[in-house]
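For this depiction, one protein chain was excluded, whereas all remaining protein chains were kept in their positions.
As written, the chains take the letters A, B and C, and residue 1 is the first residue of each chain.
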Amino acid sequence: MAALMRGSRVLFSNLSQRILVARYLSNGDGSSNPIGFIGLGNMGSPMAKNLLDQGYGVVVHDIFPESVDDLRQLGAGVAETPDEVAMKTNKIVTMLPSSPNVIEVYKGIKGLFNSVQDGTLLIDCSTIDPALSKEISEMASEKGATYLDAPVSGGITAAKAGTLTFMVGGKEEGFEQAKDVLMSMGKNVIHTGPNGTGQAAKICNNMLLAVSMIGTAEAMNLGIRLGLDAEMIAKIINSSSGRCWSSEVYNPVPGVLEDVPSSNNYQGGFMTALMTKDLGLAQNASSSTMTATPMGSLAHQIYRIMCNKGYANMDFGSVFKFLRDDK
Amino acid sequence: MAALMRGSRVLFSNLSQRILVARYLSNGDGSSNPIGFIGLGNMGSPMAKNLLDQGYGVVVHDIFPESVDDLRQLGAGVAETPDEVAMKTNKIVTMLPSSPNVIEVYKGIKGLFNSVQDGTLLIDCSTIDPALSKEISEMASEKGATYLDAPVSGGITAAKAGTLTFMVGGKEEGFEQAKDVLMSMGKNVIHTGPNGTGQAAKICNNMLLAVSMIGTAEAMNLGIRLGLDAEMIAKIINSSSGRCWSSEVYNPVPGVLEDVPSSNNYQGGFMTALMTKDLGLAQNASSSTMTATPMGSLAHQIYRIMCNKGYANMDFGSVFKFLRDDK
Amino acid sequence: MAALMRGSRVLFSNLSQRILVARYLSNGDGSSNPIGFIGLGNMGSPMAKNLLDQGYGVVVHDIFPESVDDLRQLGAGVAETPDEVAMKTNKIVTMLPSSPNVIEVYKGIKGLFNSVQDGTLLIDCSTIDPALSKEISEMASEKGATYLDAPVSGGITAAKAGTLTFMVGGKEEGFEQAKDVLMSMGKNVIHTGPNGTGQAAKICNNMLLAVSMIGTAEAMNLGIRLGLDAEMIAKIINSSSGRCWSSEVYNPVPGVLEDVPSSNNYQGGFMTALMTKDLGLAQNASSSTMTATPMGSLAHQIYRIMCNKGYANMDFGSVFKFLRDDK
Partner (left out) sequence: MAALMRGSRVLFSNLSQRILVARYLSNGDGSSNPIGFIGLGNMGSPMAKNLLDQGYGVVVHDIFPESVDDLRQLGAGVAETPDEVAMKTNKIVTMLPSSPNVIEVYKGIKGLFNSVQDGTLLIDCSTIDPALSKEISEMASEKGATYLDAPVSGGITAAKAGTLTFMVGGKEEGFEQAKDVLMSMGKNVIHTGPNGTGQAAKICNNMLLAVSMIGTAEAMNLGIRLGLDAEMIAKIINSSSGRCWSSEVYNPVPGVLEDVPSSNNYQGGFMTALMTKDLGLAQNASSSTMTATPMGSLAHQIYRIMCNKGYANMDFGSVFKFLRDDK
């Protein structure tokens, strides 16, 4: 159904229509409850808009009034606190920058857990420590609610295009209930296992991504220093065993590929600061599970140094620039 | 032509035929000179056999008599020293384990350079320091010979099947002369640029391979420790940005893929000891070109430790076992 | 005064005397309150005994009954819960293995904060995350109590001998109140600054210790491989700029020094598992303060690998054995 609706997205292209349709559309589970949405940042805002576009009623909350106004003008209801969102609906999406925000929104004085209704579905799309996801899922359980950790991959571009991938940890029945809502914001929804495994999948993938990106940057740079043409070394790697996503579709050397951040001065893409945050989560998870991750650990440190040296807001492929530039 | 001949390889399936044909077949350049072949180890031996199979006359040399006997019985001529090979032919392939052997075979007391004929083509398939390749190419030049560095990828399996990839550094005209001979032993021959770039391509690819293999092992292991199913984490990585050759077609976790070394107790494949050697070359090249390769350097150290801990003869995917096993 | 009393420790050598004296002795602040002591492990138990030896009344709690019995027989009072300790006294020492235990003992259902009296002094000798120390100090403040983070260095030997060093973070006046008690268990008490700085000092020192220990092991091993005599390389390093505590007074190479763990098959000393824990805390602190600590991070990973390979219970100098032994 989600796919069907996405095909007909043009139908809802003006505001009054969207509101009208929203009133009459069931919210997927037969109820007319709106979807609660907390966290309207770079990712959350386009995700909430996609829900509106798909005909869902949406009640939003964010601590920044401007973010809220934007959605209000598109027809969303507004709540002053997470607490109030929990009173108004029983299906809630959260998309927050980091662990402390999640703690505040769920467990804070005006948090969701103050007023969460029995049977509520909580879908947390934030990328946080898997251990925190587990802890919150247990608290949700005690309150009669179901919590899913559902971090995303794809970045801002995919958030806008509604093509995110969701990695969902939690109970099977919760996953089934969440599917339609998630398919309204993405194109790929994977049930990874029990609570925490959504986070685990996200941080493991990103740790490997960081490792292979830095490895690609080093190999390309060394090849160039040894006299190889950049496109030649990319071609050889991509037809050999060194091939990886970073070398093949996101090559960090300017000019090797078009339409990637490296060919746009490392603007857009996935910021070094965010990669560093994810690598920090991977290190926490490694420590707490007593797992050795030497390459992931070094990748974390390299990106941390880059953050301190002015690369925080560049795409994470800028590690090539960091290693190559004399300055 | 090479491709054509490979199709008709069955024709040469018995010895006398092979010898017969060899006598009458031109050696690709219109001459009836045999191909010299020095270094009949795990790689060199099947490569030389493929040349015989393709109808080339071959004169071999190796310091181990058994290796030589094996080829002699298949119809190859034999030389006692590299020196003697150089007297008998002007197209010579060398496939040697490491830099000191290359120095001995080319520059030693009984080395090729003692007797190399004017116009000789020297094709060195050994994986060695790019700087040494350049040095030897200059000496060859002074003697009126042409030297190509032509290291391979694909391992023993590809050497036997005649499906190696050759990365060839050296002059364009030398490359043209070498092509047919190389296509008789491989399926992919790439001209990478001037002398040394063949080596450079090889070690850059392998450095990235090592980095992404260890990264894959760490990510898979961390995912499993965090409660993910091994196949699930592989599936997610392979459909996301962490995807790499090591995760996709050579996954180091036993049971995730069939017919890879990890599912065969890390037997076969590419030995940890050899990967360690290549990483050492990459570090030398990094030092001499003043290139920072922090991940490549750590990969080198991890594989070195593994060599010391009993993993030297296992496939390099055994880094998963090294990181995972308590003991 | 502490020093005076330590001199006269022989006076209290039998139990009845000790109890008698304890009854009449003031507890340093003029009160007759006993000292509460929670956490009677390898470190806590000898520390509590030293307090008894110095004439203090002590009320102990631990979750293991055997540990409690041991102290009871020496004259200590016993409490069933941390809560009960807080009711019985207003000067409490805690010595717990890790952060979760500290959370339980202070904030748990039967925790200290349930019943802590106004004006209580809480001295936490556990090594935990500096951020947790700060958090607990704030909660203590709200309850009218004063919390000090006071981690120790010196290990079990110093705990038994009463020669520990305490690094104390917290308010000046709290520090002044704690001094006598701490001097009864140690010989060196340093006020490091506000809450959290005691922990910070501990983990920074131990991070550098780990880095220089591994560096020493590598340098000694490389020197030996290059043909140097072990004592010669130690002598040169110790008279040069490579000199460090690990090379000079705790050399990890068996036979270089007497009476160190390396010359006793790495028994005794500071266990690899504990060093690994401290390095994990250092990494958490690095992440949360956005500080790059690449060497500390790699040291953490090396010790983590060693824990997985059977070195957890050996002295941390066994990194020499790990790097050197072929096996």
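Just so it is clear, a residue touches a chain if its C-beta (ideal position, glycine included) is under 8 Å from a C-beta of that chain, and two chains touch if they have at least 3 such contacts.
Computed from a prediction, not measured in an experiment: that's the story for all the values here.
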> Which residue from B:115, B:239 or B:284 sits in contact with the chain not drawn here?
Replying inline: B:284
> Of C:90, C:120, C:146 or C:197, which sits in contact with the chain we cannot see?
Replying inline: C:197
> If the hidden chain were put back, which of C:139, C:273 or C:295 would touch it?
Replying inline: C:295
>> If the hidden chain were put back, which residues of chain A would touch it?
In response: 298, 305, 308-310, 323, 325-327
>> For chain B, which positions touch the chain that isn't shown here?
In response: 280, 283-284, 286-287, 290-294, 297-298, 300-302, 304-305, 307-308
>> Which parts of chain C face the unshown chain closely enough to count as touching?
In response: 130, 153, 165, 167, 188, 190, 192-194, 196-197, 199-201, 203-209, 211-212, 214-216, 218-223, 225-229, 232-233, 235-237, 239-247, 250, 282, 285-286, 289-296, 298-299, 302, 323
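The rule is simple: only the chains that are shown with their structure count from here on.
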> Which chain, with its centre taken as the mean C-alpha position, is closest to the global C-alpha centre?
Replying inline: A
> Just how far, in Å, is the C-alpha centre of chain C from the one of chain B?
Replying inline: 55
> Between chain A and chain B, what is the separation of their C-alpha centroids in Å?
Replying inline: 42
>> Taking the mean of the C-alpha atoms as each chain's centre, how many Å separate chain A from chain C?
In response: 41
> Of all residues in chain C, which are in touch with two or more distinct other chains?
Replying inline: 298, 305, 308
